[in-house]
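The complex appears here minus one protein chain, its other protein chains still in place.
Moving on to subunit A:
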Amino acid sequence: MEINQIQDEIIDEFGFFGDWMEKYEYIIDLGKSLPLIEEQYKDESHLIKGCQSQVWLHAAEMDGKVQFTADSDAVITKGIIALLIRVLSGQKPKDISHADLYFIEKIGLKEHLSPTRSNGLVSMVKQMKMYGLALQAKP
């Protein structure tokens, strides 16, 4: 599925939540069930340091597509990571580097991707796009 199709799907899913609590309970569940990054990648070189929470991100290319795995020490951050991975993992490098991640605002989680939150997510999205850009350049 293409990036925007997945984004629209997520927006539809979030439309069913009655209030913030249901929404956050779902994100917390996502965070708890996110397949973790392999232990070997949970090191300093994969760490994106936020002021509030930390994120580890690993990217690998397979058949012209980028596979992301990630983790965080905070569960809400992790839940949002699960959504970002659902949208961007398994996509072509070019599509990743050009992606407009409008779903975050549409599902009302924009505040978590604000630089002032400093939870590592803004840098993580930047890093994901950088991987997309770098892998495109590969011959």
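Here, contacts are C-beta pairs under 8 Å (C-beta built on N, C-alpha and C of every residue); 3 or more make two chains touch, one makes a residue touch a chain; residues count from 1.
The definition used in the following text is that contacts and distances are computed from a predicted model.
*Asks:* Which protein name, taken from UniProt, belongs to the chain you can't see among "High-affinity zinc uptake system membrane protein ZnuB", "Protein-arginine kinase", "Spermidine/putrescine import ATP-binding protein PotA" or "Probable cysteine desulfurase"?
*Replies:* Going by its UniProt entry, the chain not pictured is "Probable cysteine desulfurase".
*Asks:* Could you tell which one of A:11, A:28, A:113 or A:130 touches the chain left off the display?
*Replies:* Per the contact definition at the top, the residue touching the missing chain is A:28.
*Asks:* Among the options A:7, A:53, A:69 or A:89, which residue touches the chain absent from this view?
*Replies:* Selected residue, touching the omitted chain: A:53.
*Asks:* If the hidden chain were put back, which of A:3, A:57, A:74 or A:122 would touch it?
*Replies:* Reading the full complex, the residue touching the unseen chain is A:74.
*Asks:* Which positions on subunit A touch the chain that was left off?
*Replies:* 20-21, 24-25, 28, 51-54, 73-77, 111-112, 118-119
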